[in-house]
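Just passing along the structure, written as structure tokens.
Missing here is one protein chain; the remaining ones are kept as they sit in the complex.
== subunit A ==
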Amino acid sequence: MRIEPAVEVTGLVKRYGTRTAVDGMDLTVPRGSVTAVLGPNGAGKTTTVEVCEGYRRPDGGSVRVLGLDPVTQGAELRPRIGVMLQSGGVYPGARAAEMLRHAATLYADPVAPELLIGRLGLEACGRTPYRRLSGGQQQRLALAMAVVGRPELVFLDEPTAGLDPQARHATWDLVRELRADGVTVVLTTHYMDEAEQLADNVVIIDRGRAIAEGTPEELCRGGAENTLRFTGRPGLDVASLLNALPADALAAELTPGNYRIEGKIDPQLLATVTSWCAQHGVLPDRLSVERRTLEDVFLELTGKELRA
């Protein structure tokens, strides 16, 4: 039997007036996974997430969240999901702890608010009104409110935007813990390291549609961009080295004694290079393998120009 995904979006279209914000989006979030949605400003991340949360009615395509239609079955869906908006959501005059406690009273069996307050480092500002919290404290309160109801699925829209490194790590730990406890997490982010650290599944979107998807490793492995470098005696026989390598690999002496090999850098290729060196009496010095980072992949796919 097919296990139904937590979120299944197919061919989603969403327009604001004449502007098409989401244009044929496909997104599948497996149960129990952490899925990171990456994309430039204005790519349609928030819009997609808000359609899933039931805030917006799709103009086309289909959306299923926990097997339900978020618009027509919202009342049934809402107690089962947790939501962190990209910003706001709290009474300016409400104190941090007061608001979290209130959020907890809306659920049947919430996590104890005090535990979340301690965990996210909000003890010192529990009595501070929301409008006087720092941006990072506001973010952490919103995160706590999203998970306090023990949801099956949480949507976090840029949960670590503007956080200091400590708070970012606390957030990451919380996300990992959610995953370990069987909660499905969908988060949007502009931080590649965040996606690499946390996500089982990365979806890169641009101009309202998904343009790449996979585990972080899969996305970085794709293409032929990986590089192996070493230094050795100048003037080695590059042609002979090339002969030893797979057909699609490239080798060159960039500057005297500095060699670069481009191609699918796998253990096999590394072994080939070192045994070629052994045969030629070369000790490869400063041998290094450079893999593409997610950021390389992201920029390659979405281009380098700024978005409107």
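Note that in this section contacts are C-beta pairs under 8 Å (C-beta built on N, C-alpha and C of every residue); 3 or more make two chains touch, one makes a residue touch a chain; residues count from 1.
Just so it is clear, contacts and distances are computed from a predicted model.
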Unshown chain, UniProt name, "ABC transporter permease", "Late competence protein", "Sarcosine oxidase subunit alpha" or "Indolepyruvate oxidoreductase"?
-> "ABC transporter permease"
Which listed residue, A:Leu12, A:Leu27 or A:Leu85, touches the chain dropped from view?
-> A:Leu85
Chain not shown: contacting residue from A:Ala75, A:Ala239, A:Leu254 or A:Leu306 = A:Ala75
For the chain left off this view, which of A:Pro58, A:Gly136, A:Gly149 or A:Pro284 is in contact with it?
-> A:Gly149
Residue numbers in subunit A that touch the chain omitted from display | 53-55, 75, 78-81, 83, 85, 87-94, 98, 102-103, 105-112, 115, 118-119, 145, 147, 149-152, 177-178, 180-183
